[in-house]
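Yeah, one chain of the complex is gone here, protein chain that is, but the others are all in their spots.
Each chain gets a letter, A, B, C, D and E, in the order it is written, and its residues are counted from 1.
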Amino acid sequence: MKMIIAILKPYKLDVVRDALTAIGVQGMTATEVKGFGRQKGQTEIYRGAEYQVSFMPKVKVEIVVGDDMAERVVDVVRETAATGQIGDGKIFVLDLSQAVRIRTGETGVDAL
Amino acid sequence: MKMIIAILKPYKLDVVRDALTAIGVQGMTATEVKGFGRQKGQTEIYRGAEYQVSFMPKVKVEIVVGDDMAERVVDVVRETAATGQIGDGKIFVLDLSQAVRIRTGETGVDAL
Amino acid sequence: MKMIIAILKPYKLDVVRDALTAIGVQGMTATEVKGFGRQKGQTEIYRGAEYQVSFMPKVKVEIVVGDDMAERVVDVVRETAATGQIGDGKIFVLDLSQAVRIRTGETGVDAL
Amino acid sequence: MPIFWSFICRSMVATSTAACLFVPVDALAQVAAPTISDGDTAWLLTSTALVLFMTVPGLALFYGGLVRAQNVLSVLMQCFAVSCLAAVLWLAGVYSLSFDNGGGAERWIGGMGKALLNGVGADSVSGSIPETLFFMFQMTFAIITPGLIIGAYVERIRFPAVLMFSGLWLILVYAPVTHWVWGGGWLADMGVRDFAGGLVVHVTAGCSALVVVAMLGNRRGFPNDVKPPHNPGMTMIGASMLWVGWFGFNAGSALAANGSAAMAMTVTQISAASASLAWMTIEWIRFGKPSMVGLVTGTIAGLATITPASGFVGPAGALIIGVIAGVVCFGAVQVVKPIFKLDDTLDVFAVHGMGGIVGTLLTGALAVPFLGGVGLPEGMTVGQSVWTQVVGIAATAAWAVAVSFVILKAVDATVGLRVSDEEEFEGLDISTHGERGYEI
Amino acid sequence: MPIFWSFICRSMVATSTAACLFVPVDALAQVAAPTISDGDTAWLLTSTALVLFMTVPGLALFYGGLVRAQNVLSVLMQCFAVSCLAAVLWLAGVYSLSFDNGGGAERWIGGMGKALLNGVGADSVSGSIPETLFFMFQMTFAIITPGLIIGAYVERIRFPAVLMFSGLWLILVYAPVTHWVWGGGWLADMGVRDFAGGLVVHVTAGCSALVVVAMLGNRRGFPNDVKPPHNPGMTMIGASMLWVGWFGFNAGSALAANGSAAMAMTVTQISAASASLAWMTIEWIRFGKPSMVGLVTGTIAGLATITPASGFVGPAGALIIGVIAGVVCFGAVQVVKPIFKLDDTLDVFAVHGMGGIVGTLLTGALAVPFLGGVGLPEGMTVGQSVWTQVVGIAATAAWAVAVSFVILKAVDATVGLRVSDEEEFEGLDISTHGERGYEI
Partner (left out) sequence: MPIFWSFICRSMVATSTAACLFVPVDALAQVAAPTISDGDTAWLLTSTALVLFMTVPGLALFYGGLVRAQNVLSVLMQCFAVSCLAAVLWLAGVYSLSFDNGGGAERWIGGMGKALLNGVGADSVSGSIPETLFFMFQMTFAIITPGLIIGAYVERIRFPAVLMFSGLWLILVYAPVTHWVWGGGWLADMGVRDFAGGLVVHVTAGCSALVVVAMLGNRRGFPNDVKPPHNPGMTMIGASMLWVGWFGFNAGSALAANGSAAMAMTVTQISAASASLAWMTIEWIRFGKPSMVGLVTGTIAGLATITPASGFVGPAGALIIGVIAGVVCFGAVQVVKPIFKLDDTLDVFAVHGMGGIVGTLLTGALAVPFLGGVGLPEGMTVGQSVWTQVVGIAATAAWAVAVSFVILKAVDATVGLRVSDEEEFEGLDISTHGERGYEI
């Protein structure tokens, strides 16, 4: 199994999720994160003082799938999340040694 | 070493943590996340308009332990977190190549 | 490639980030997390009732780098984040099988 | 309820025995100059503060809590900036256009003789209060009315458009209608009754709101993909402030601290409470859960609806008005957005427009003494009275719609109405104002 | 402090030389009809707004900030809905039961002659203000009193139970006690003193709160596993609004804009401030840190405690009352929950109940002229005066406890008192109202 971690622009979450559901991904977990990268944050000015917001709000999506699905998932995420503009984000893939569904105790791809 | 990632119902956090402490786990890190899966979110109605909350609030717990402990941890989490109802969550296990305690520089299982 | 996960005291985020930028790390992703470990949370008293805050606020930083950089990054994080006091946090290192830049589709270290 | 009603009411008072206790009649005869009542003045000073409080922070919070978190500051700022702009314009000439004598055009619009409060000093008197106080009290109405319209265009309008639209609207819609109804214009002549602003405030704002939506367009993602209120507690605080402030609005419109003010406060309270309960009950039956946002929306509906009637009906009439307000405004909300597909985002027409219309109509009927009201306008049957109100509503609505349309065309052609899609997505707080609402 | 006191005070005024400046005595002789004072009316209109402001949003925020985030809207909604319900019931008959003449039952309860404000119009007079204004001012007291009890049952009660309990409680507890103390009933006959509601408001609410807790049960997890206040800033805003609004509560209870009102405002302020500092100091010594939640709780304790005394004591008495209030209510908080294990969640009994009891007692003693007070009731020694107050407290507490018990039995048997464990865990916002407090 693979854990695919995608860092996305927040407003892409819904469309990525819909696309993944369409190819049969059953679940995923999302987290609000702060991204530091080439794309820089806004400057806010309060009463003349500048505050540099160093990060960009991003959303991190973690998707665990069987090895066979992994490439497909990466492609779908890439296609739906890309805008061509800086800050579109990254996809990271990790190997997973085990998955368990808490409710039933099923393991492996059955747990997903 | 293993990194065990558990996605739980939020109110299970305390009982899982207590159970893990009881078996000698010294630390863990928790994050509030949004879960998408079989269990669907609530519908809220404001002035007659329906808002589908697509996600369920979940908590993600990351626990790094030595290889010997890993199975035990998975079992304990499963037992304490299960309610038998849909949405109980998942446990994922990853291999860890290194761990360091920042304060002392200790590495490996000593760092945990 | 490696994914380096560092759990830090929140106020160390800026200095760690600056130090990593200095050695050529181009990006990273940070998340606010709750840490459970040896360092315990505060007690708050409201109208005489005690509330034990069981966790410490921490920040989790995820940095993906090529294998060659990994050790350097771990060292720099350790050096800049350490205060010598309990609760300084941990560094975990995972192997990464793939990385993709969404914008361009570049893969591997080029994607970082 | 202004100056004309005030003169009438004052003269009645001056000839009533009870009131004369305080005013030895011979003394009155000797002195030509009008005089002020310190008690009435005290209440109107208070009422002015209460009505300003309705807009900032009341209305701002009521609206601010309902949008998504990325737009909260923009809403607060729109309410606040419109308040400032209205205050300055009111001084500059809108007060004069509304209440000064219009000479030959008197039936349609006031004159500019009191622009910049020309000739009005600390000792000028209006009824039984200082004229500057009448000016201030009325100013707070001119502040809240364009403020109400904000609910229709939040989350997607350009900020310069807010200012330009609100300014022109005050001059071209608010001033004439105010003059017609309260300033001695043709609707006043006809005997239209509007105690505290059913026509002047709620019908004008509600009808203009629909035009704004039609021309500005719906929010991206409307109706299926929009966000729920980000902070309903903020909305509740705002609604509470509106409720309390409305005592100044309606009871202050008696322009005196007397039984009429007290009765206006009473019916305001009864209508607010019964409309809230009505709305809550409907939601409970229909959706299975009574919501807080619904409850307080009912309150505002009840308050808007009683407004034109508040000096004319009694407690029983207020109960009827309140229940009707809850039912009708709830129904209107279920029509405008879901059926007409008009993204009147915070339901300005459904709550204020419909409230103002229904209340103005009911004022025509429920003032009957049988229900504890003050009676119909002299010489009118119920039918005539209601018909007069219908004319008032139709004229006001038509003017508001037509002129708003023209203004919006002008605004669109000059500063532009709508932000870009990216700005809308990112939220107006950052994109327009460079600020973020919560850094928690 | 109501109507009886008002009549006395007004008649004193009518015969005092100073006041006669405004009322030529011969004019007065010629005119039989009572008349209103526009200054008094202005102040009471304002006071009514201030006291409504105490409940919504004041009390709602004070309470809402103290619960966990998943229940904030339910608390706001409970306060708001109870306010609406109380307003309608007050009109329907509770006002009449409280203040109308009860005929043969006058010692125990008022009549129903003024139900729906029957026979009361805009020109009806009560003392020196319109009767509808007296009705409205008193209504705001009837609104806040069941509102106070909310603090005892938050986070676990069913919403229908809130409505049913509050409604019955107003009729069966509030109306009789109000009649006894302010409406001409037996406690008034005895000479019990309660200027602004120590008995009528705080003792009734505080004692009923304990009964509610006993019958509803504690929160799940109480006492070890409950959450800290989710938004103490919200609590501070509420406390501040309560403080400011309390000026209307106490100084408004003079039913006139005069020296008595000004002194009531003064002692209210002194007590609030000194109780706050007392509470803060105790916390600082005892826990090492002075907390904001503690400071503002002290304020409310000081305000509740001065309430019955506010028209009778002077500044020195107020200082004493304030310090005692801070110490005693702090102590009570350390007893009810930790020792009695009664989850009076937001300390209604410890703060309001104890405050009301202590204040009512001290009113008996501290009205002595030596401390700047108005003097003891005519012909009473300090001992007699205190004893009279003790009787008032005992009777009020006993009635509130007994009748609340019966009402709660009825509520439990019909609509049910408590939500399910899952609903409680999930929070009432979602489970009962289908809303979430923060979407930030």
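As a convention for this text, a residue touches a chain if its C-beta (ideal position, glycine included) is under 8 Å from a C-beta of that chain, and two chains touch if they have at least 3 such contacts.
Keep in mind that this is a model prediction, so the values were computed, not measured.
J.: Taking the complete complex into account, which shown chains does the hidden chain touch?
T.: Result: the unshown chain touches A, C, D, E.
J.: Going by the contact rule already stated, which one of E:231, E:253 or E:360 would touch the omitted chain in the full complex?
T.: E:231
J.: Return the single residue from E:71, E:204 or E:299 that touches the missing chain.
T.: E:299
J.: Which listed residue (D:77, D:94, D:196 or D:327) would be found touching the missing chain in the intact complex?
T.: Considering all chains, including the one not shown, the answer is D:77.
J.: To test your reading of the contact rule: which positions on chain E touch the chain that is missing from view?
T.: For chain E, the residues touching the absent chain are 17-22, 24, 37-40, 42-43, 46, 50, 68-69, 227-233, 236-237, 239-241, 243-244, 247-248, 251, 256-263, 265-266, 269-270, 272-274, 276-277, 280, 287-293, 295-296, 299, 314-316, 319, 372, 374, 437-438, 440.
J.: Provide the residue numbers of chain D that touch the chain removed from this figure.
T.: Against the missing chain, chain D presents residues 22-24, 27-28, 31, 33, 35-43, 45-46, 48-49, 52-53, 56-57, 60-61, 64, 72-74, 76-77, 80-81, 83-85, 87-88, 91, 116-117, 121-125, 129-130, 132-133, 135-136, 139, 159, 234, 257, 432-440.
J.: What residue numbers in chain C mark contact with the hidden partner chain?
T.: So the residues of chain C touching the missing chain come out as 11, 14, 42-46, 53.
Heads up, the rule we're going with is that only the chains that are shown with their structure count from here on.
J.: Using the touch definition up top, find the fewest steps from chain B to chain E.
T.: 1
J.: So which chains count as neighbours of both chain D and chain E?
T.: B
J.: Name the pair in B-D, A-D or B-E that forms the same interface as C-E; by residue number, over half of the contact pairs must coincide.
T.: When the contact pairs of C-E are compared with those in B-D, A-D or B-E, B-D matches.
J.: Any idea if chain B and chain C meet via the same residues, over half in common, or different ones?
T.: The interface is built from different residue numbers on each side, given that under half of them are used by both copies.
J.: Would you indicate which pair of chains has the most C-beta pairs in contact?
T.: After tallying contacts for each pair, the winner is D-E.
J.: Centre to centre, using CA atoms, which chain is the farthest one from chain A?
T.: E
J.: Just curious, how far off is chain B from chain A if you go by their C-alpha centres, in Å?
T.: Here chain A and chain B have centroids separated by 18 Å.
J.: Chain D: which residues touch two or more other chains?
T.: Within chain D, residues 227-229, 287, 289, 291, 293 contact more than one other chain.
J.: Two or more other chains touching the same residue: where does that happen in chain C?
T.: Counting only residues that touch two or more other chains, chain C contributes 31, 94-95.
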